[in-house]
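Every protein chain except one is present and positioned as in the full complex.
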């Protein structure tokens, strides 16, 4: 599956897109990301599945668009 | 003394300025105006003395600028 | 050092042009401490009245008193909110429907002060400035505007 990353989180990961295995839930995805990019533990970000922010542990359907969003700072 | 009139009140009086005797208070002035222009009784207006709205009966110093102000409708 | 402010003319003959508003906005780009601007514009409506529609409002004012009053409102609002700039313009004479008759513009470091001050200014201008609007109908009758 494809993961989009923005802002500070994209900087930490080193790129704006990641290709990873299909993870069934956001919690499992988070575990993977924290293992691969330990610096993420020190930064706040939320996860959007199909362009909607999710709270807590949420399912990720096959083919869903997943994105890592640091705190918004528009305006 | 000179009395300025604006808006609807100027229309009722028929002119934007009146020359009247020196009245010592706004109450006496009002009595005179109501007598001269009975139609004023049916219209709301306030009195400004030296560019400040006054409440109730207020003294009018000699040479003060007196104005009759219908409800404001700017904007 | 506090800048001493003196009464400024707020009156504009006829409608306020959008280009004047653009110029006023552009003039603030050199003040890089500003983070937010709030603008209110009053526009003349073609309200339906007995006998016709409003086609224009003709504004008159007790100008001396209005300028003094506007100055006092200005000082009070500057004292209450941390503003960088404040501008007030009101039309005199005829303003046609669809045209702008009131332009209130506040700027501050953070948005909240600009937004709150602008709203308060609009309310006070309508309530406290000796200005009168006469609605001219398309049948050339007229009636005095009533603020709600």
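Going in written order, the chains are labelled A, B and C, and every chain counts its residues from 1.
As a working rule, a residue touches a chain if its C-beta (ideal position, glycine included) is under 8 Å from a C-beta of that chain, and two chains touch if they have at least 3 such contacts.
The structure presented is a predicted model; accordingly, all values stated were derived computationally and were not measured.
In the full assembly, the chain not pictured is in contact with A, C, by the touch criterion defined above. Only one of C:72, C:119 or C:143 touches the chain withheld from this view, namely C:119.
Where chain A meets the missing chain, the touching residues are 4, 6-8, 48, 51-52, 67, 69-75.
Interface residues of chain C with the unshown chain, by the touch rule above, are 18-19, 21-23, 25-26, 28-46, 97-100, 107, 109-111, 115, 118-119, 122, 148.
As a working rule, only the chains that are shown with their structure count from here on.
Here the CA centre of chain A is 48 Å from the CA centre of chain C. Centre-to-centre, using mean CA coordinates, chain B is 26 Å away from chain C. Rounded to whole angstrom units, the spacing between the C-alpha centres of chain A and chain B is 72. In chain B, no residue reaches two or more other chains under the touch definition.
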